[in-house]
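Removed from the display is one protein chain of the complex; every other protein chain stays in position.
Chain IDs A and B follow the sequence of writing; residue 1 opens each chain.
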Amino acid sequence: MNIFQVYKIILGLIVAAFVIFFVTNFLGDYVGLNTQTMTYKAMNELRDKMNDVYITGNSIEFSLLTKKGTPDCFVGSGEEYTSTEIKCGSLGMSFFTPLFFTEGGEGKLFINRNYLDFGWSKFYAVSITPEMIILFVPENSAAKDKMLNITDALKENENIKFAICDNEGITDLVDGDSFLTSTPTETSSSCTASLGGVYRIVKISSNCNNDGICIEINSKTISLDGERLNYEDVLDMLAVIIGGTEKDAFGVNQGKVLFIEKNKVLKNQLLVQIALENERAVMLKNEANIISESIDDVLYDIDIFVGSLNNEISTLDPTDDYDLIVEKEELVENYNDCEYAYSNLKTYITTLQNELQSGDDKFAIKTIVSDAKSLYTSQIENVCQDLSTNAKSKLICSALRFELVDILNNVKTSILNNDPYIQYMKENSKPKYEKMEDNGCN
Amino acid sequence: MIIIVFFIVILLGSGMFLLTLGKSSTQSTQDEYMNIYATNLLTTLVNTDIDEKGSDCEKMSDLIYNTIIRSTCKCSDGNSCSEWLDKKMGMYFSETYNSFKKENLDYHLEADYGGSPLVLHDNPAVKEAGKKRWTAEVNIFKTGGMLSVLNINLIIAQS
Partner (left out) sequence: MQLRKAQASMMEYIIMTFFMMIIITFMVMMFLGIQFMNIDSESSKQKMDRSLALMKSFSKTPLFSKDSSITEDTVIYDKKLTAAMLNEAETCENLRKIFGLHWSIEVAVIDGETEQLCDWTDYDNCNKWILCEEEITEGVLIRDIPVNVYRDSTDTVEAGLMTVKTYV
């Protein structure tokens, strides 16, 4: 073998090694890129479908994310100025709807909508779950309420089955409606079932010190692998149960992540809405004008009535028609009293209109409206000729709106102080809003 | 020599494949947006209030429907429904006032009820060959009248 041949062999080897290295690198990147592209497409499609469910409330199934080869997905524990994120492998995507997400198995994911109703506002959240089994371990009959509460919130999810688990096994797996109607009475102290597929063991006990998900009977606490979370509504429980104890890349339980994200989004939504209600309550130029015009109409009518009554009185004979004259004079006096009251009301509304030129003093605006309504209900309503229905409704609704805003500002203070607020909001804002609806307020 | 040429051809081919992949993904997002835009345009338009409550022309869907089934249809000011329809469509697709009209797009709107379609906003340019088009349709259901379903079609084309 001469040197030229050696040269050819070495050169050939170098070139071949180079080409092989380059091709495998490129193929590796391309395959990676391809999986990433497919995952991205699936996540984008999921975001669209979730938004549809969020808006329409119609449940759907979704299968793109559970195909073979797609990486595992987790909900990211987002920072303050990021929306909730779902991370699949190295890809992260922002989702703008409140969500409870978990995946597992290879079947379809089921997407449906849950909500909390505060009357003046509803908080919607979307659940995305694979086929899943929830095994309750209720310690005693006192646990039954919480068990049924959770089932009721999840009953529309066609992917979830329920059963009770104890040392001997599990009861029949049934859907939510069947579980609710069967009114289960079994109790259990521990669960030794081990199943395939996705399942959650939910203990409901008076003493939660163990691993896994445990809901305390006599307090509003869920324990998740020993960490205690205070819950305020059923969606908090849903968050922990759907998220479960599986840990994300940072070692945080998904149940805790979903719980934190749900409350973060709820609080921020409420803060936006409360700020808007505060501003909206003082946007009263249209209302003030309508009420003012209606008062003018009433005062004009009263003038005419009083004028015509006085004319009638002047034509009557004091000796013959004495009683009639007294009756009409009393009527004139009533009208004059009403005219006085309406003139006072008009003064309030004029002051309101002046205050609304700048809108700087919300408290003054609120006080004027409240006083005007008090005057109307105490001295005018049911006694004097009514304002037009529209004007009356504007006055009453404006006052009710301020009362609602007072409640909401208390809620805001609790949110900012990290104090419980949901129960107070439900008990106070909901009836107030219902009263507004009864009065035909927008 | 042949091997080199073969090698070059394969590499060029895969390069072009990757290029088209990149281009088609942005194109599909653009299409998705235009489809949503077209659907929303149509649903927004038909749900808009046009005239007083209770009149034949209360909503755009009422105005279109009543113009078709009743030639004597009048709106609250006494003018005919078809006059109102022309005026309103002119406003919504106007080239001068704030309107839906985008600079580089043509819009054509018609209502189909089984007879010859009623053209609501005419722009035959949308049907020219070779143009990128997006369509949307919405059905208006009415009970108790002689026409129970009205199909409204929107075609948007690049100018």
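The definition used in the following text is that a residue touches a chain if its C-beta (ideal position, glycine included) is under 8 Å from a C-beta of that chain, and two chains touch if they have at least 3 such contacts.
This structure is a prediction, so every number in the text was calculated from the model and none was measured.
Chemist: For the chain not shown, which residue from A:Phe101, A:Trp120 or A:Phe402 touches it across the whole complex?
Modeler: A:Trp120
Chemist: Could you tell which one of A:Ser90, A:Thr181, A:Ser194 or A:Asn286 touches the chain left off the display?
Modeler: Of these options, the touching residue for the absent chain is A:Asn286.
Chemist: Who touches the missing chain here, A:Thr82, A:Ser308 or A:Asn409?
Modeler: If we include the chain that is not displayed, A:Thr82 is the one touching it.
Chemist: Just checking the interface: what residues of chain B touch the absent partner chain?
Modeler: 4, 7-8, 11, 15, 18-19, 21-23, 25-26, 29-30, 32-33, 36-37, 40-41, 44-45, 47-49, 59, 91-92, 94, 97-100
Chemist: Across the whole complex, list the residues on chain A that are touched by the chain not included here.
Modeler: 4, 8, 11, 15, 18-19, 22, 26, 29, 33, 37, 40, 44, 47-48, 51, 54-57, 80-83, 94, 96-97, 118-124, 264-265, 268-269, 271-273, 275-280, 283, 285-286, 358-359, 433, 442
What we mean here is this: only the chains that are shown with their structure count from here on.
Chemist: Need the CA-centroid distance for the pair chain A / chain B, whole Å please.
Modeler: Taking the mean C-alpha position of each chain, the two centres sit 35 Å apart.
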